[in-house]
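Let me begin by presenting the structure, written as structure tokens, before commenting on it.
Missing here is one protein chain; the remaining ones are kept as they sit in the complex.
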Amino acid sequence: MPSAAIVPAMTTAGGYLLVFAVILPVAGVLLSVLLGGRYAERIAIVVMPFGLAIAVAITAGVWHSGNVLQYVVGAWEPPLGVAFRADGLSVAMVMTAALLVPAIGWFARGQFATPPATQSRAATTFWTLLLAVWAALNAVFLGADLFNLYVAIEFLTFAAVPLVSLDGRPDTLTAALRYLLFSLLGSVFYLLGTVLLYGAYGTLDILLLASRVRMDPTAWIALSLMTGGLLAKSALYPLHLWLPPAHAGAPAPASAVLSGLVVKAPFFLVLRLWFDVMPGVSDRTAAQLLGVLAATAVLFGSVLALRQARLKLLVAYSTVAQIGYLFLIVPLSANSQIGHPWGNSAWTGGMLQAVSHAFAKAAMFMAAGLVAEALGHDRIAGLAGIGRALPITMFAFALGGMSLMGLPPSGGFVAKAMLLTAAVGEGQWWWAVVVLVGGLLAGGYVFLVLARSLAAPEEPLTLRAPVPRSRQLLALAVALIAVLLGFAPLRPSQLLLIGRPEAAALGVQ
Amino acid sequence: MSFIRDGLTIGAVAVGAFFFLAGMVGLLRFPDTLSRLHALSKADNLGLGLIVFGLLFQEDELFPALKLVGVWLLALLAGAIVAQLIARAAIRDRPSA
Amino acid sequence: MSAATVFGLCAAALVGLGLFGVLVDPHPLRKIVAFNLLGGGVFLIFGITARRGAAAGFASDPVPQALVITGIVVAFAATALAAALVLRLVDETGRVTLRSAGSGGGPSNDAHS
Partner (left out) sequence: MTLTFAFDAILALALVAVAAWTTAARDMFAAVAGSVAFGLLMALVWVRLAAPDVALTEAAIGSGVTGGLLIAVGARLRRNGASPGAEPPGAILRCTAAVVCGLVTVGLGAIVLLSPEPAPTLAPLAARHLPQTGLGNPVTAVLMAYRAIDTLLEVVVLLLALVGVWSLAPDRYWGGRPGMQQHEDPNGVLAFFARLLPPIGIIVAIHLFWVGSVAPGGEFQSATVVGAMWLLAMIAGLVDLPPIDRPGVRLGLVVGPVVFIVIGLAGTALAGAFLAYPPGHAKLLILVIEIPVTLSIAATLGLLVVGPPQRMPPG
């Protein structure tokens, strides 16, 4: 049982990489603030390959050792000190961020390029905050201490909110303010749960806590408070109201970061809480309740996406729906009949959904941004002919949409197929219906856009601005990653099991 | 000895608290900003002074005692300045002016 | 009943009051004020946890105390950012409200071109 070797007090070989994954982008942020707008873009571009290299090294380390990487900061052992820990789950998300952030950064050069010797507010802020988002995401995915994770999600909030209102229009300011208020409320409830757990069990370290936590009212209330707070931050129905205006109002690269990556962080913490910190505390009713919210999000978000008149809002509402799929993990694995949640294909399916949605949605927002730049608007009714004018862009949009629909061979297909398998295997067929109907609705809104864009325009389409081919190809590349994820094997992934207690004993292949 | 010190402390603090109370009543009952300000700053400065005076008897060392006096002086200074500023603002914004 | 319990009940009341203010007050600045009350209640729970953890010659567990100090600073940062957003919104629109073209979940969100 290799997992039994995880001792909270030990720094493993290669553990220092975890600290660097957080500190490197932080250093970039500090440098950007110090040197100002002229250098922010260059600093970000220089930091990115190193950040990617660190993520690859972490992945390799976890994969080769077959065990978690761990770093004890300052050599102060938990529970007194703070540790960072990378298991299979962390690696999947860290790698996703490390691929997407540079891709989005490269894409954003077309929009936020800084001409030499001048400064611009939006560009400086964007590049500084892009690195800050990256640092915060890594801190969330690698954090192993509940309070350190609180600081990390607040870090993420402060990095993400100003991205929404970069253009300074009143409606984006309103969206940013609402996002901030929802997010702060979410964090404060997370914090409340954290202190209740500390008061009951005397530690904040996730591993130590998992070994001490009991099924008692305090744990139960803490779990509800923290889950509620995190749901508000990840915009699960009915706490989704802030998301569409915020994600649709932000500049396209920022939307791609927010929709693809930022909302995944609170979801990730929900998984940590339900499956790592308190696996025994969640009961069937609570898990089913969460499932009902998730299912409503899938259906409601998809229907609203169908009814949108603007492309970016359509994509944003589809995020509301796709977040619903993620939370189906909870009812499908929390009380798995196999015995351990991660033995179930819902676990892998849900994580694959998180990763493939990140790429698919980023590609779709990039494409939507290019369309809006080319046309000067993003009204769906006025898209006729854009498919012929920007074929690569619309192809990227279609590939991303394919993953959302769950068409083979995309990552979304495998993810949804695994969720279906799990729903049937667990005897909870009603979630299977939700997955299928959600896929059909997604097909509806994606085809709506594609059909419109391929239609012949009434008058010849004139593009307001030329769209560089490189940016279109970048969107396509990101969409292709989402599709290639579909060649992942259709069974519980070994990588995601690394660091799961008892996973080895379970003998899942 | 400690009995006398405690007695002095209790007496001074009680009188100080009375001045605070009087200031509070003035703040609530007086009709306009300026007279309220008058009641408040008078009572506050005196009240705080008496309380600090009372607490001095409980201090054996010089430095903490000096810190207490310092607190009073700073509060006095800040109170005076703020009262000035509020009074000016009140006169400027007076509806008849 | 110990001091910790008294202030613990007080904290519970503050969390409820603050949450109510955040949820129902229409004015964003007052939402922020209410949010600070809510935060105060949560910090107080840290305080009573610390007080109940008095040991080893410390009258209060230092770890939750340090966490609260971090929390207070973060809460201030949040207040400052929210306040700046409110001010900019007022400069742009002359109104203080969270309801705008982007409000609500309906499909009528395409008000601006």
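Labels for the chains are A, B and C, by order of writing; each one numbers its residues from 1.
Criterion: contacts are C-beta pairs under 8 Å (C-beta built on N, C-alpha and C of every residue); 3 or more make two chains touch, one makes a residue touch a chain.
Keep in mind that this is a model prediction, so the values were computed, not measured.
Novice: Given the contact rule set out at the top, which of the displayed chains would the hidden chain touch in the full complex?
Specialist: A, B, C
Novice: Of A:55, A:86, A:129 or A:441, which residue touches the hidden chain?
Specialist: Touching the chain that is not displayed is residue A:129.
Novice: With the full complex in mind, choose from A:27, A:392 or A:450 the residue touching the hidden chain.
Specialist: Selected residue, touching the omitted chain: A:27.
Novice: Which subunit A residues would touch the chain omitted from the figure, given the whole complex?
Specialist: For subunit A, the residues touching the absent chain are 11, 16, 19, 22-23, 26-27, 29-31, 33-37, 71-76, 79-82, 119-122, 125, 128-129, 132, 139, 147-148, 151-152, 154-155, 158-159, 161-162, 165-166, 168, 173, 192, 196, 198-203, 217-218, 221, 225.
Novice: So that we can see where the missing chain sits, which residues of subunit B does it touch?
Specialist: Its contact residues with the unshown chain are 74, 77-78, 81, 84-85.
Novice: Hey, which subunit C residues sit against the chain that's not shown?
Specialist: 1-21, 23-27, 29-30, 32-34, 36-37, 40, 43-45, 47-63, 65-70, 72-81, 83-88, 90-91, 93-99
FYI, only the chains that are shown with their structure count from here on.
Novice: What topology does the chain contact graph adopt: line, ring, star, complete, or other?
Specialist: If you draw each chain as a dot and join those that touch, the picture is no line, ring, star or complete graph.
Novice: Whole-Å distance, subunit A centre to subunit B centre, using C-alpha means?
Specialist: Whole-Å distance between the two chain centres: 56.
Novice: Taking each chain's centre as the mean position of its Cα atoms, how many Å separate subunit A from subunit C?
Specialist: So the centre of subunit A lies 26 Å away from the centre of subunit C.
Novice: If a residue has to touch 2 or more other chains to count, which residues of subunit A qualify?
Specialist: Residues of subunit A touching two or more partner chains: there are none.
Novice: Provide the residue numbers of subunit C that touch subunit A in the complex, in ascending order.
Specialist: The touching residues are 15, 22, 28, 31, 35, 38-39, 42, 45-46, 48-49, 52-53, 63-64, 67, 70-71, 74, 77-78, 81-82, 85-86, 88-89, 92-93, 97-107, 109-113.
Novice: Could you list, by residue number, the parts of subunit A that touch subunit C in their complex?
Specialist: Listed in rising order, the residues of subunit A that touch subunit C are 80, 147, 151, 154, 157-158, 161-162, 165, 168-178, 180-181, 184-185, 188, 191-192, 195-196, 198-199, 202, 240-241, 244-245, 248-249, 304, 307-310, 313, 377, 379.
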